[in-house]
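In what follows, a single structure is set out as structure tokens and then discussed.
Missing here: one protein chain of the complex. Every other protein chain is in place.
== subunit A ==
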Amino acid sequence: MGFSVTTLIFAVIGIVASLCTRICFNRGPSANLFHLTLVLTATTCCWMMWAIVYLAQMKPLIVPILSEGE
């Protein structure tokens, strides 16, 4: 459930960022498509990074073990 919700949050952030970029840097369809590509690529990269770490910790095979003496 946490995975789906956060993925949805990333999607919303991506959409909002695309709209903001479109509004603030509107310079013709060619440039707008370029900006959209950049925003979507950045959002995808960030989501992938988060998702990888989250998935790795969902069902870990090992747990934290404190060093002796602590």
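Note that in this section contacts are C-beta pairs under 8 Å (C-beta built on N, C-alpha and C of every residue); 3 or more make two chains touch, one makes a residue touch a chain; residues count from 1.
Throughout what follows, contacts and distances are computed from a predicted model.
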Q: Assign the chain not included in the display its UniProt protein name, restricting the answer to "Probable cytosolic iron-sulfur protein assembly protein CIAO1 homolog", "Mitochondrial ATP synthase F chain", "WD40 repeat-like protein" or "V-type proton ATPase subunit a".
A: "V-type proton ATPase subunit a"
Q) Going by the touch rule given at the top, which residues of subunit A touch the chain that is not shown? A) 2, 6, 29-31, 33-34, 37-38, 41-42, 45-46, 48-50, 52-70
